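For chain A:
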Amino acid sequence: MVDIGHYLILSTVVFTIGVIGVLTRRNVIIILMSIELMLNAVNLNLIAFSDHLHSLSGQVFAVFVITVAAAEAAVGLGIVIALFSNKETVNVDEIDLMKG
Partner candidate 1 sequence: MSELPQITNLLEFFLFNGRAIGPQLHLILWGLGLLCVDFLIPKNKSRVGAFFATGGIVMSAIHLYRLWGDTQPSAFYGMVTLDSFAIFFNMLFLVSALLTVVMSYRYMEVEEEQRTEYYALILFATSGMMFMAGAIDLISLFIGLELMSIATYILVGFLRRNKRSNEASIKYFLLGAFSSGVILYGMSLLYGLGGSTNLSEIASQIAGLQDNTLLYLATFLIIAGLCFKIAAVPFHMWVPDAYEGAPTSITAFMSVAVKAAAFAIFLRIIFVVFADSREMYSFVLAVIAMITITWGNVAAIIQPNIKRLLAYSSIAHAGFILMGVVVGTRSGVTAVAIYLLAYTFMNLGAWAVMILLRRQDISGERLEDFNGLFFKHPAIAILMLIFFLSLAGIPPFAGFVAKYFVFASVIESIFTEGGGNTSILIWLVLVAALNVVVSLYYYFRIVVAMFVKEDYLPVGVSFSGGLVLVLVITGSLTVLIGIYPQPFIDLAREASQSFL
Partner candidate 2 sequence: MSFFMENILTIVCFFPLLGVALIVVWPKGKEHDQSIKWIANLVALIGFFISLPLITEFNNVQYIDSETGMRFVFKADWIPTIGAQYSFGIDGISMLLILLTTLMGFIAILSSWTAVTERVREYYCYFLLLQVGMLGVFMALDFFLFYVFWEVMLVPMYFIIGVWGGPRRLYAAIKFFLYTLAGSVLLLLGILALYFYQHSVTGVWSFDVLAMQQLNIPMGLQTWIFLAMFFGFAIKVPMFPFHTWLPDAHVEAPTAGSVILAAILLKMGTYGFVRFSLPILPEATMFFLYPLLVLSVIGIIYGALVAMMQKDMKKLVAYSSVSHLGFCMLGVFVATPVALEGGILQMINHGVSTGALFLIVGIIYERRHTRMIADFGGLSLIMPVYATVFLIMTLSSIGMPTLNGFIGEFMVLQGVFADPTYRLWAVWGAVGIVLGAAYMLWLYQRVMFGKLEHEENRNLPDLNWREMATFVPLIILAFWIGLYPKTFLDYLHEPVNQIVERVRPNEFSPLPAQAFLRE
């Protein structure tokens, strides 16, 4: 029987890996994937809790999180395409038209 702490620690690790990905990668798409990683860590949390609490709402929550993840991915990639068709780049550090 693995206690909840392990799952929490695992999810924090995954979460922060995702964060680091967001902070470091230049490629917008990979950044999006890192965000998916973060959401995944969230799901891990939810499921672990729902198991520990014997409450299913965690799992329902996870379902919604996945839904939202899908929606975000769709919109995000749409934006990426629009951007790419205008700027011919998907590197975030070349996107600095507006600053100051």
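In the analysis below, contacts are C-beta pairs under 8 Å (C-beta built on N, C-alpha and C of every residue); 3 or more make two chains touch, one makes a residue touch a chain; residues count from 1.
On the choice of candidates, all candidates are chains of the complex that A comes from, given by their letters.
Everything quoted here is computed from the prediction, not taken from an experiment.
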item: Options 1 or 2 - which one, within this complex, touches chain A; value: 1
item: Residue ranges of chain A in contact with candidate 1 within the complex; value: 4, 15, 18-19, 22, 28, 31-32, 35, 38-39, 41-42, 45-46, 48-49, 52-53, 55, 57-58, 60-61, 64-65, 68, 71-72, 75-76, 78-80, 82-83, 86-87, 92, 95, 97-100
